[in-house]
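Working notes, beginning with the structure itself.
With one protein chain removed, the remaining protein chains of the complex are shown where they sit.
Coming up: chain A.
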Amino acid sequence: MQFRLVRYFTLASLGMFGLVALSLIYFERQQGDFFQRTGDEQRTFFNEVQQSFAQQQEQSARRDLLTIHEAGNVNLTRLFANALWDKDFAPFVAQVQMIDARACQEIADVDDDKGKKVAPPEKKACFTDLGKRIMALPDFKAIDAKVFASMKKSTVFKIKVFDLRGVTVYSSEHAQIGEDKSTNAGWRSAAFDGVPKSELTHRGKFSAFEGVVENRDLISSYLPVLDPGSSRIVGVFEVYSDVTPFLKQIQQTSEQIRSTASANQTKLEAAAVENQAAVDATSYRQFATIGLLLALLFAALLAIVRRAEKIIQQQEADRAHTHQQLAQSEKMASLGQMVAGVAHQLNTPLAFSQNNILMVKDALQSMELPMKVAGKLSSILEDVEGDKVTLKVAQLKANLDKLQDGNVDVSMLQEMLKDVLGGIDQMSELVVHLRDFTRLDRAATTNADLNKSLHTVAYIAQTVLPKNIELVEEYGELPSVECNPSQLNQVFLNLINNAAQAIDGPGRIRIRSLADDDKVRIEIQDNGSGIPEHVLPNIFDLYYTTKPAGEGTGLGLAIARNIVTEHGGDISVSTRAGVGTTFTVTLPIRLSEPLAKAA
């Protein structure tokens, strides 16, 4: 399975960066929300504080107003009592007491629609009647005139006087005279407990001494009237005084406070919004910075990974390449080993066969003369008539004849042996060439006689070339060349094989060598098909072949060029369709740098 480095890296790191960014955004949001929430809470709290402050301020101002006026009214009552009670009101009240109010008081109260006890209309009417009777009293007019005279031009808008039955004995608003106040909390507090009771009220319309006034804030106080010289409650006053200007002031102040508070609030809110914006802005800046940094990091890593992948791919390609070459050279090496083994196996029997035949030849040489002498002797003795000696000689002659019959002529034997030796020499030559070609027990880099190498390769190639291809070797005088001969053998063999494969039918391959300054040039020329124009640019490419699969691997020229380049040399080609092709290998005599170790 292929490992796609860049893709996996991109996916994984982008995923991780995304996660990091998301969690950052999440936490920032949390933080922002928290700020906003606490900000809101603070603002509400501040608002409430201000509101309640304004409220309290107004309330206390009203309370103070009430208290001050009450105290004022108490004094007023006292003055009033001293001035009017004894002389005018006491007798008047005594007269009113004479009018019986029980009939009116006995009319029962009824529940109104809110469930509150109120006086029914007949009761009210009864009291109104009572009022009329009071006003009909003879002293009324004088008292009323006195009250009006003394109260005019004061802040007091109205005065009422009640007797201890709760009946309105006098009111500066005459319509109210006779009204029953016995159930009124203010009246009860003043009449029974002797405690003044005040109340702040707003009236749309009010009948004051000066006439009817509108829109007024009034403090009304129920005040007990004490019998001068004793502390006995003798009646109840009700005084209405006008506090509209004070209240207006109070309201203005509190309005001011409120508006200041709301201004503060707005300011606070603006500040909060600003803060929030600032916080948001910094967090956006933070996001942007972190995002930028992450992007930079990613870009850098991506660049590194890209580069790494490129290197890895390059190495992969290199490895595949060297693997190919290695496989090729390994194949060559193991082939070489086998060939060398065969050569060695052949060498041993060749060695003793040659030795023995040489010895036999020598021995025969030394036998030739005696045999000839014996032959001559026997033919001389042929005519001599028989005695014992003759018989023996005749016997000998018979043996010698046998020798001759069997074609055993010594010189002929020697000829035969010479042929055998010739055969053995050929075999030895083959063995030597095989060893020279494989060079297994030889140094990789050495000063070699390239003519010898070429001849060895030609010799080996000849064994596999078709018989109708003629190999012509034309060697010039060469200096020894520093090289790796076994690699160059491979080059020459590849070139000769290609040449042979380009020839269809009979043909000729010329192998030439010549020295050229500090270089040597080797040419392999064939009169084969030539290389077509469209093929020519590709011939040195690895795996490029025009031959059917199984016949050509396309490695030959690629390897050849590699080896020649390693030697600091050059390989070139010139070709003509139908005429033939010449490959020229140029090599320097001395290597400029040591060859790689691989053979």
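Remarks
Heads up, the rule we're going with is that a residue touches a chain if its C-beta (ideal position, glycine included) is under 8 Å from a C-beta of that chain, and two chains touch if they have at least 3 such contacts; residues count from 1.
Keep this in mind: contacts and distances are computed from a predicted model.
Missing chain, UniProt protein name, picked from "Benzoyl-CoA reductase, bcr type, subunit B", "Response regulator", "Urease accessory protein UreG" or "Sarcosine oxidase subunit alpha": "Response regulator". Across A:T260, A:N355 or A:Q426, the residue that sits in touch with the chain not pictured is A:N355. When the full complex is taken into account, the listed residue touching the unshown chain is A:L440, out of A:L440, A:L514 or A:L542. When the full complex is taken into account, the listed residue touching the unshown chain is A:A340, out of A:A340, A:V457 or A:V585.
Where chain A meets the omitted chain, the residues involved are 340-341, 343-344, 347-356, 358-359, 428, 435, 440-447, 482, 590-591.
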